[in-house]
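Written below as C-alpha cells is the structure these notes are about.
Left out: one protein chain. Kept in place: all the others.
A, B, C and D are the chain letters, set down in written order, and residue numbers restart from 1 in every chain.
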Amino acid sequence: MTNLHSLRSREQRTAWILLTPALLLLLFVFAYPILRAFWLSVFTRNLGTELQPVFSGLDNYVRMAGDGRFWQSLWATTVFTTASVLSELLLGLGIALVLNQAFFGRGIVRTTAILPWALPTALIGLAWAWIFNDQFGIVNDILLRLGLIQTGINWLGDPTLAMSAAIFADVWKTTPFISILLLAGLQSISKDLYEAYSVDGANTWQSFRNITLPLLLPQILIAVLFRFAQAFGIFDLIAVMTGGGPGGATEVVSLYIYSTVMRYLDFGYGAALVVVTFLILIAAVAIASFLLNKYRARTPGAI
Amino acid sequence: SQRPVTLSMLITAPDAQPWKQGLIRDFEAENPGIRINLVEGPNATNLLEDLYTSSFILGESPYDLVNMDVIWTSKFAAAGWLLPLDDRISKQELTAFSPKDVEGGRYQNKLYRIPVRSDVGMLYYREDLIKEAGLKPPETFEDLMQISQALQKKDKVNWGYVWQGRQYEGLVAMFVEVLDGFGGFWVNPDTLEVGLDRPETLRAIEFLRSTIREGVSPPGVTTYQEEDTRRLFQSGQVAFLRSWPYAWPLAQAKGSPIQGKIAIKPMVHAPGQTGAACLGGWGIGIAKSSKHPEEAWKAIQYFTSEKVQHRFILSAGYVPSRRDLFTNPEIVAKYPHYPQLLEVVDNAVLRSPIAQYAQTSDILQRYLSAALSGRTSPERAMQAAANETRRLLVARD
Amino acid sequence: MTTPQAVTTTPGRTGKTKFSFKKILLLIAIILVMLFSLTPALWQLLTSFKVNEDIAAVPTVYFPTRFTFNHYIELFTRRPFWRYIFNSAFVSITSTALALAIGAPAAYALARLRPWGERVILASILIVTLFPGILLFLGLLEIIQALRLGNNYLALIIPYTAINLPLTILVLRSFFQQLPKDLEDSARVDGYNTFQLLWQIVLPMTLPALVTTGILTFIFAWNEFIFALTFMTREELKTIPVAAAQLGGATVFEIPYGAIAAATVVGTLPLVLLVLFFQRRIVQGLTAGAVKG
Amino acid sequence: MAKLELKNLNKTYTSKIVPVKDVSLTVDNDEFLTLLGPSGCGKSTVLRMIAGLEEPTRGQIKIGDVDVTYKPAGDRNIAMVFQSYALYPHMTVYENLASGLKLRKVPPTEIKQRVAEVAEVLGLAELMNRKPGQMSGGQRQRVAVGRALVRNANVYLLDEPLSNLDALLRERVRADLKQIFADQKVPVVYVTHDQTEAMTLSTKVALLNDGYVQQLDPPELIYNHPANLFVAGFVGSPQMNLLTLPCKGRYAILGNFQVPLPNIPTVPPQIVLGIRPENVRVAQPGDTQTIQGQVYLVENLGMHYLVSVRVESSQTEAIIVRALLPTDQNWSSKNITLTLPSEDIHWFDVQSGHALVRRQMLGARG
Partner (left out) sequence: MAKLELKNLNKTYTSKIVPVKDVSLTVDNDEFLTLLGPSGCGKSTVLRMIAGLEEPTRGQIKIGDVDVTYKPAGDRNIAMVFQSYALYPHMTVYENLASGLKLRKVPPTEIKQRVAEVAEVLGLAELMNRKPGQMSGGQRQRVAVGRALVRNANVYLLDEPLSNLDALLRERVRADLKQIFADQKVPVVYVTHDQTEAMTLSTKVALLNDGYVQQLDPPELIYNHPANLFVAGFVGSPQMNLLTLPCKGRYAILGNFQVPLPNIPTVPPQIVLGIRPENVRVAQPGDTQTIQGQVYLVENLGMHYLVSVRVESSQTEAIIVRALLPTDQNWSSKNITLTLPSEDIHWFDVQSGHALVRRQMLGARG
C-alpha cells in the first residue's frame, strides 16, 4: 500500500516514462538484427543451398574454428583497434586540453579541430589513398623534396606500412570525436577545484593528474568505449583505402563479414561470424570494466 | 489506353548520362507503352553489386532489367535471381556477339545475360619510343622486360610496365591474362579443377614479381588500380600499360602528353603460348521478380540490336558487343584501333563462371597480393590458395 | 595545459614584462593541432580549385596553377546538389533532434532516478553499441522492406536516431551525474515537474554536453553512407555522401578527384558553419555559483 | 494555513549512518520552529524529508490533515532555502526569483511586483541581471532566501539562510522574515547556528542531537531551563559553566566552597552544577552564595570580558568558572569574589544528564 504511493515508486514510474521511448527505439532497430544474426548462425544458407536456410547446428562455428582468414582478420582488427584507439585517446586528450585554453581565435581552432570528423569517410578515404600513393602521393612527394627518401615508399603495398597508413588515416579522422567529447568534459569541471588545488601548491601536471583525469574519467571511458566499438567495426575507410590488401594484411573483421554476406551470399556463416565477433567484443569490454573496477577499488581517489 | 509499364534498371553513375541521352530516349520514343526508370547507382562497380544483392535478398527486387558485370552473372543466376533467356533468343542470333561474351552470360548451360558492352584487358605501349629505339613491340614476357629496361636505361621512361596490383578484382583480371599467357589456368568451370598450385601459376607470379624486383614496375604497383596506372602511363613516364579500352580515348585526348604516341596489342605471352585478354563488360538480364519480363525483353532486344549499338557506340565510345561493329567503317573511322581490339576480344579469357566466383576471386586476390607484396612466398601462397579454393568448391557441390 | 593555467597565467601585464614559456608552448600546440587537422582537408580544398591537369600532374602541383570553379559549377549544374544538401540537412537535423529528445530523458532517468534494472539497461545499451554496425544493415533492410519505408526519409531518420542513441544516453548521463544534486532538489521544491526540470534546469546547465553530442550525432548522420546508399534509391532523396560518391568520372575506373574534392568541400561546409556556430556553447562555468560545498 | 506534523521520523542512510532516529514535532500555523543542533546532527535531513526530497525510512509527515509522506516535492507547495543555496546558475537573479512563481502561473505583473519587493528587502535590487557566478557568497545566499520568500507556500523551510550575511544585514533580514511569516500564518522551520537568531525569531526551538529531539520548547525555556546536560552545554554563548561536583550532605563541594543543593529526594554522590557565565556576578556586599578565585584568562568579547577564574581549592584538580564581566575594569590576574545566584543554578544528574529540578509544565524528553 505504502509502496504504491511512495516517492520511490513515483520516481520509478517517471523513470520508466522517460526511458520507454529510447528503449523502444533501441529495441526496434537493434533487437531484430541481433537476434536474427543468432538465429541464422545455426543454419546453412548460401549459394550451395540456393539461399534456402538448412538447419546445420553448429557447423558454421566448427567451420569458423578452422577458418584462418577469420582469425587473421580478427588479429588485424585487434591491432588496428588497439593502435588507433590508444593513439586517438592520447592525441584527443592533448587536443582537448589545448582547445580548453582561452586564446584568441579559439572558435576557429575548435572548428578546425573537428573538421576531420566532419569529412565524409567515403570521400576522405579516397583522398588518403591518394595521399599515400607511392607515385602521386603528397606524403612521398614531401619526403622526396625534403630529401628524406630517394624513391617513393610503397605505403599501401607493404603489409605493415599499409596497416600503419590505415591507422594513421583513422586516427586523423576520428581523433576529433574524442577531443570534442573530452573538451565538453573538461569544460564541466569547476574552476574552483583548480583554484583550490593551485593554492594547495599544485603545478599544471599535478592538477591534470589529480583533478582533471579523475573527473574526466567518465567521458574518457565513454569515448574509448565508443571508439573501441567503432574501430572494431571499421569498414568504409579500409574498404576505400586498401580494400583489405595487400594480401589481406588490412582485412578487418567487418570487411570479411561484409564479403561473406553481401558478396559470397553465405548468410549462415556470415551470421556466425557476427555472433562470434560480437561475443568476443562483449567479453573484452566485460573484462576491461572488471579490471577497471578492481583498479579503482584498490586505489581510491586515483583513476 | 494502358498505363505505360515502367522498367527499372540500375546503372553506374558515369554510364547514366550516355544511356539517358542515347538508348533510353530512343527506346521510349519507339515504345510509348514502356518507360525506363534509370536508377543511378554508385560509381564503383562493387557497390553496384552490393546494391543488387541487397535488393534481391529482400525478394522483391525493384529492378526489372539487371545490368551486370560479366563476373556477377553466375552468382546472380545461382542465387536464382535471374530469368533464363534461352527460349527468347536463337543460337543464330547469338553468333553475332563475341562468343566469349555470350559464354560469360551463361551459367550451367543456361543463358541469363545478353552483352551490351565488351571490355577486355590489353597492352598499351609507347609506339613512339619503341620505334625510336628501333625495336619491335613485345610478343613475350621477356620482350616486355627487355624493352622496358632498354628504354629505362636510356632515361626515356622512369618505369617500364605498370599493371593493376592492388588487392581487388582488377588484380585477378590482370592475373588471368598472365596466367593464360603462361599456359596455366585458375578454375576449370566444368571439372572444377583448380590450377593455382601448378608450376605455370608460379611462373606467372614470378614474372610479376620480377617486374618489381628489376625495377621495371614501381613498387607501388601492388597498390594500383586502373586509374593509378593510367595516370602514370599517361604522364609519359611509362612504356607499357595493361589496361582496359577506356584508357584509349583518355590517353589520346587533346593535351595528353602521350597523345598519338601509343598503340595497343593483345597481352604478351610465354613463348609457345598465345596472349590472352581478360573479358569484362556489361550485359543485361531480366530479374526473376520482374512483373514485366516481356517488356524487359523488348528493351534488351532493342539495346543490343545492331542499329542501336551502332549509334550508341559512336556517341558514347563504348566497346561494342557485336563483332560486326568492330569493323564497321563508320566506327573505325572514329576509333581506328577497334579492329585491333576485335583480335583482343577474340582471344579473351573468362574468369571462371562459377557460382562462388566472388569468393574464389577473393581467395586468389588475397594470396596473390600476399605473394606479390612479399608477405608470403609464392609457393606457399598458391598452395594455400589452391587448397582453400578446392575446399570451397567441394563444400558447395 | 590544464585550466589552472588559464587562471594563473596573467594576461596583459606578464606579456609586457616577460615572455611566458607556457604561452609559447600553447601557441606551438595550437599550430600543431591546426596543421594536423587542417592539412588533408586543405589539400582537398586546393584540389577542388585545380584544373584536371594539375590534379593529375607528376610531380605534385601543390597550388593550383589556374583556379577553376568548374568542379563546383558542375556539381550544381549536372546534379541537384542543393536538393542533396537539403536531404542531408533534413535527415540529420531531424535525427539529431530526435536522438537528443529521446536520449536526454532516458539519460536523466538513468543518472538520477535509479530505475529498476538500471544495470541491465546500461549493459544492454553497451551491448548494442558493440554490435558490428555494418551488420545491422542487413536486418534493418528487412525491417525497412517489411514496413515499406524504402525511399522515405524515415528509413534514414529512424536508424540514425537509434544508432546515435547509445552515445547520447551515455554521454548525457555522465554529465547529468556530475551536476550538483541540490539544484534539482531545489527545482523540485520550487514545483518543477520532471519534464520542466529537465528542460529548464538540467539541460541548460549541460549545454556543452548537449552541443557536443549534437555535433557528433549530426555529423554522423550527415556522413553516413551505407544506409543512405541502400535505403534511398530515388534521385531526389539522396544524401550528400551518396551523391558525392556517385559523381561520375568519365569512366567507371576514373576517380574524379576534382569533383570529389569539390563535393567534399560543399558537403562539409554546412558542417563547418554549424560547428563554428555551436562550438561557442561548449563553455565552462555553466554551473558556477550554483551551490556551495 | 496548515499545521506541519512529523511523527516518529527516521532516516537511515546506511546501517552506520542514521542521522535521524526518531523525531516527532508539530509546527502550527503561526509557529516558527527553529532546529538547533551540532553540525551533522540531521537538521538538513529533517528539512529534506519535510520537503519531500528524501523519503523517510520510517515515520509520517502531515501538512494540514494530509499525509504527505509519499507525496512528491512539487505537490507539497513548500518553499525552501537550501544550505548550499542551489541557485539556478544559468538564470539571472531576477529569473531565479521569478521561476517558482512562473511555474505556478502567477500573472506577470504580480511576479514583477513580488520579486521587486523581496529584492528590496534583501538588497538585491541592483543585482537583478547578474548570474550567480558573478556574485559574492552573501549575495548568493540572499538570492536563495529571496527565492523562497517570493513564494506563497504552505510551509517554509530555511536551512541556515543568513549564515553568510553581515550582522547588520542579518538583523534587518531577520526582522523582515519575522514580519513576513507573521503575516502569512504558515508553519516555518528554520535551521540556524546563530542562537540569537533562534531566540529572537522562533516561537519554539527543537534541539536535535544524535538523531533525537533533546528538547522542544519556547526559546526562553530552552535557555533558562535546559532539559538536560546536552542542551545546557549547547545553548548559550559563552557556554554554561558545567561543573561535576561531589556532594556532601545537602551541599555540593566547589573547591573550598559549598553550594546548597536543591530540593531533591536523595542526595547523589556527585552532581553537575550549571551556571551561565553571564549569571556569575562580582560579589556585592550582602551576597551569600559566593566563591573566590584568581583570574587567569581574560577574553574581550566586545561588550564584555569573558573572565576565567580558577576557584580556590585544596584539591589538585583546578576548577574553572567563567564569568561575563563588564569591561570597565581590568580583571587580569586579580583575585576576585564571585556570586553564583542560586536561582540561576541548574542541577543535572551525573549519569543520565537530566535536569534535576524540572517544572511540571515542561514537556521535554531526555
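Everything below uses one rule, namely that a residue touches a chain if its C-beta (ideal position, glycine included) is under 8 Å from a C-beta of that chain, and two chains touch if they have at least 3 such contacts.
In this text the structure is predicted, and so the values were computed from the model without any measurement.
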item: Chains still shown that are in contact with the chain withheld from the display; value: A, C, D
item: Which residue of D:165, D:227 or D:245 touches the chain not shown here; value: D:165
item: Selected from D:83, D:214, D:228 or D:241 as touching the chain missing from the view; value: D:83
item: Given A:115, A:202, A:253 or A:285, the one touching the chain that is not displayed; value: A:202
item: Identified contact with the non-displayed chain, of D:135, D:155, D:229 or D:340; value: D:135
item: Where the unshown chain meets chain A, residue by residue; value: 190, 192-193, 195-203, 206, 210-211, 214-215, 300-301
item: Where the missing chain touches chain D, by residue; value: 13, 17, 19, 36-40, 43-45, 83-84, 123, 134-139, 141-142, 159-160, 163-171, 193-196, 199-200, 219-220, 223, 233-234, 236-239, 276, 278, 299-303, 324
item: Where the unshown chain meets chain C, residue by residue; value: 4, 7-14, 17, 181, 292-293
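Going forward, only the chains that are shown with their structure count from here on.
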item: Most distant chain from chain B, judged by the mean position of its C-alpha atoms; value: D
item: Between chain B and chain A, distance of the C-alpha-averaged centres to the nearest whole Å; value: 37
item: Inter-chain centre distance, chain B versus chain D - centres from mean C-alpha coordinates, in Å; value: 94
item: For chain B, residues that touch 2 or more chains besides their own; value: 50, 54, 57, 231-232
item: Residues of chain C touching at least two other chains; value: 56, 58, 138, 142, 245, 255, 285-288
item: Chains touching one another, given as label pairs in label order; value: A-B, A-C, A-D, B-C, C-D
